[in-house]
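One structure is given below, encoded as structure tokens.
Shown here: the complex without one of its protein chains, the others still in place.
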Amino acid sequence: MMVLRRFEIHQPKDVAEACEMLAHYGEKGRLYAGGTELLLAMKHNLLRYDHLVDIKVVRGLDRIEPSDSKLVIGATVTHRAIEKSSVVRERIPVLAEMEARVANVRVRATGTLGGNLCFAEPHSDPAALLLALGARLQIQGKSASRTVAMNEFIVGPYETCLAPDEVLTAVEIPVPAPSARAAYLKFQIHERPTLGLALVLDTEDNGETIRSARAVVGSVCLTPSRSDKADALLVGPRSQVERQLGDAAEILADEADLADDLEGGADYKRHLIGVFLKRAFLKALSR
Amino acid sequence: MSQPRSEEFRVVNHSVPRRDGIAKVTGRALYVSDLTVPRMAFAKVLRSPHAHARIVSVDTAKAAAFPGVIAVLTGENVSGVNPYYGHAVKDHPLIAIERVRYAGEPVAAVIAEDERAAAEALGLIEVEYQELKPVLTPKEALAPGAPLLHERQFEAGALRGFEGEVTAGKGSNLCQAARVKWGDVEAAFARAATVVEGEYYFPMAYAYAMEPYVAIAEVSENGATIYSSAQHPFMVRHDLTTVLNLPLSQIRLVVPFVGGGYGSKSYTKIEPLVVACALKAGRPVKLQLSAEEAILTTRSDDALTWMRTAVDGQGRIIARQAKIYLNTGAYAENSPLVAEKAANRAVGPYRIPNVEIECYAVYTNTVPASSFRGFGCAQVTTAGEAQIDELAAKLGRDPLEFRLANAAEKGDSFFPKMRPFDGNLAEDLALAARALDWGKPLAKNHGRSIGCSGSDAGAYPLTSAAVRVHADGSVSVMTGSTELGQGSHTILAQIAAEELGVPFDRVRVVSSDTAITPYDRSTGASRTTTLMGRAVLEASREAIAQMRAMAAQLLSAKEEDVKPISGGVECGEARFTWAEILSRYFGLPDGDVLGRAYLRKTGDLAQLPVFWEVACTGVEISVDEETGSIRMEKLATVGDVGLAINPALAEGQDLGAAVMGMGIGLFEELIYDGPQLMNGNLLGYRVPRFSDLPREVKLQLVERRDGVGPYGAKGGGEASLNSMPVNIANGLFSATGVRVRRAPLTPEKVWRALKENKR
Partner (left out) sequence: MKIQFQLNGKPTEVEFEPQETLAEVLRDRLNLTGTKVSCEVQVCGACTVLVDGLPVSACTLLAYEARNRDVLTIEGLARPNGTLHPIQQAFIDEFAFQCGYCTPGMILASKALLDENPAPSEAEIKEYMDGNICRCTGYVPIIKAIQRAAKVMSGQ
């Protein structure tokens, strides 16, 4: 059996104290939430910390708060809580659908949205969809707070923009307009997705015209990836966009910096992006 | 699923609930990982990062000084044992000595008061390596000038199980070669009307028995006791006699429930290492591997097979020739026998007058390969059954009808010197075909395939059993067969209950303790029902004979006047139960009668194989041409078990094996990138899940009572795996006209093949 090396668990009373603890322990400490990724890496001795700061004990971070224009999901809300949330299902159904298919039922019961994003594992389903939805992340540090966009937050594989004393406290997700259509599809061979493809469209004329679009690919690349150029090709009359899907997929693939690995060759992944962009487009518009 | 059963039997041939049912659904079933012994310490293993290297030095000082550490074992300080073991070839050091031969090989073991201290201390061991050039494939390993893995010649293991001399260590990386030949292949190909030829690959598979290898060893002046997750405790015992230089009686292997085997727990694994740790520490030691370490312990032989098959103008198969290269990994393990079996099984269950098969097990700097469910058969059936379909396509014939025209028939001596064929493929294939709606039109992108295999199964027939009838009429069955999940505890109790006429609940099965239970060679090769089942039947009858004699003596009657009836005897008006006979005979309501049976290679067991393990499987698949994904639509299995002692258990074996084979056909593969294993964990090694299940599953058993086992039973459990990977490939061909000759047929591989074909 694999065993975790010794560490201590700390229970901050609020976010400010969590920030102070993180600042105090520096490289020997790490924020701990669901632990589904972190503890695996620690079991394999890939990461080692003497101190874990349990952010779940801080009150108020496990809430989903709706407002007119956005949902604010606390960092320690579990995947399962998002999947089952009636407000999420009603206002951003694509988010609930994506969450219902993250990993397996056990990971969803313990893993948190904040933990998933902060670990920045390249095969994250939420990261890809949240980038497409234009989510912003609320961050609190020892002395200041800030809000950043998804693409500013995840800066590399297993790497975020968080300073050593900073804590992700919540994710703000704009509620798509009633005219919006969205889909998240993934292709999976092993335990983690080979490709995640998120597409959010704003439409008019009952889906016959696309006013704006955001397409994101995840898992095939080190961080979720999108392109203004690709999105531009996804705007216009539906029939025209359908003809341009192939070109948009090529641009997305160029942008994603695809590599050969166990999940497949770069050319296969490029091909999959084309297949799944088309499927996501049809799925989004079929709603 | 189950068909109406014969009224002849009371207990046997009924799907009685599993004997281990309550223990297993309540969490009370004990596996070695659940056991502790007093004063037990824990070991952890440091593994080589290099595939091939000389060990220059190992500094264990810091690890030894770590709090809680009792001792550190290395190749330099291993003492009190003969460190080389192997039932086939004694080439395997229990811990690397001077050299490492694969990435993941044990280099040191820390024994500590708890697992955490042992794990921490591993990080303090400093090893200096001098890297050597590794060879990773049979082709590289056999190339002129290739670095040698083993430079010295080895002693043969006492139970090597294969014919001929040991080749290992004779100046090349060839571990063992096997050859099957009859007729004149060259002449047959020269006059053939149609020939197909190709190269096929069967991947490195990991059995993923969900209980990883685990053992506890205790060594004292009274000998050694080892609790282990071993399939074949008696084989391990034999290996340990030379490791410890102790007589057989001094080595006791105890095997409780085993959490899956599928061949991967056949033969000796970590037991010698744990024994050496226990000696070093002077304490009982437990070593529990993780699944990731289990992957670094044993895998299947991957196989590259070149094969050609010829037919004459009438569509009769006239010749088959093959060269099979098994990637055996760093140590022989059971690969020499896998090589022999692969050569035999490459012929297939067909009448072929001219055959020449060569099979080479080749050492490489990779994880050692050994037995895997089906034992070489799946490897070569992947080639053989593909060629049957390729020939049918070339001849414009239906693959089913082409098989029927060439399949061995019952009683055919289709394989010289072996037992005549005891299956009936014509009937079995027809059953499988019907389950698949063979011949009916298929939906677009759907394909169908049917396949079969015949394995020379049962291993060597050396098996014994004891049946104790107690003074209250209850019964203990003493068996060396291990309960791996296949249901041996259930079916052996059924047989004893049937024979002795006692209730099933009154029979207890005591298994797999080499100090107590009589000898059984192994729990594998689908042999337990046939051989141990028959031993239990004979031992029960022997007990009955003794009790009949006792009754005759008590009644002052002639033995022939005492007639066995269900649960006792009658003699004229008098009727006695077993309990009454024993109580009267012994003068106390206690004591017991010991019935025994020894099976050996004689009489109807003289000719090998013990039986031909014959199975047909069929699939309907659908292909997503855009992604290359294959989905299972239908699965049909037909298992020829002679007589199902417990039909539900027999069907369970067929389904489990077929789904395992499906996994290899679709996605299971250990992947090396250079010397490093890239997917040595369950995140990267994909096994079948609920969502992979076919839409429709039809399991069929055929019971012709034509086996040498009890009541005409024959074994099952491996055969439904063998033709599944090739069914996927043949199904793809049926759906798309594209042939992929390398398993697994991952979406990417299928996509590439389809793309290639469109060009």
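Just so it is clear, A and B label the chains in written order, and each chain counts residues from 1 on its own.
To be clear about the criterion, a residue touches a chain if its C-beta (ideal position, glycine included) is under 8 Å from a C-beta of that chain, and two chains touch if they have at least 3 such contacts.
Every value quoted in this text rests on a predicted model; they were computed, and no experiment measured them.
*Asks:* Quick one: say which of A:Thr36, A:Gln140 or A:Thr194 touches the chain that got left out.
*Replies:* Of these options, the touching residue for the absent chain is A:Thr36.
*Asks:* In the full complex, which of B:Gln176, B:Ser290 or B:Ser481 touches the chain missing from this view?
*Replies:* Of these options, the touching residue for the absent chain is B:Ser290.
*Asks:* Of B:Val258, B:Ala392 or B:Leu677, which residue touches the hidden chain?
*Replies:* Final answer for the missing-chain contact: B:Val258.
*Asks:* From the list B:Lys24, B:Lys133, B:Arg191 or B:Lys601, pick the residue that touches the absent chain.
*Replies:* Touches the omitted chain: B:Lys24.
*Asks:* Which is it among B:Val12, B:Ile55, B:Cys175 or B:Ala209 that touches the chain not included here?
*Replies:* B:Ala209
*Asks:* Name, in rising order, the residues on chain B that touch the hidden chain in the full complex.
*Replies:* Per the touch rule, chain B residues meeting the hidden chain are 15, 17-18, 20-31, 33-34, 116, 207-212, 257-262, 290-292, 484-487, 648-649, 652, 655-656, 658-660, 681-683, 687-691, 693, 697.
*Asks:* List the chain A residues touching the unshown chain?
*Replies:* 1-9, 35-36, 39-40, 43, 52, 54, 80, 103-107, 109-110, 191
The definition used in the following text is that only the chains that are shown with their structure count from here on.
*Asks:* Round to the nearest whole Å and give the separation of the Cα centres of chain A and chain B.
*Replies:* That pair's centroid distance is 44 Å.
*Asks:* Which residues of chain A touch chain B in the complex?
*Replies:* 1-3, 5-6, 45, 187, 189-192, 262, 264-265, 268, 271-272, 275
*Asks:* Please give the residue numbers of chain B that touch chain A in the complex, ascending.
*Replies:* Residues in contact with chain A: 115-116, 119-120, 123, 288, 290, 292, 626-627, 667, 671, 678-679, 682-686, 746-748, 751-752.
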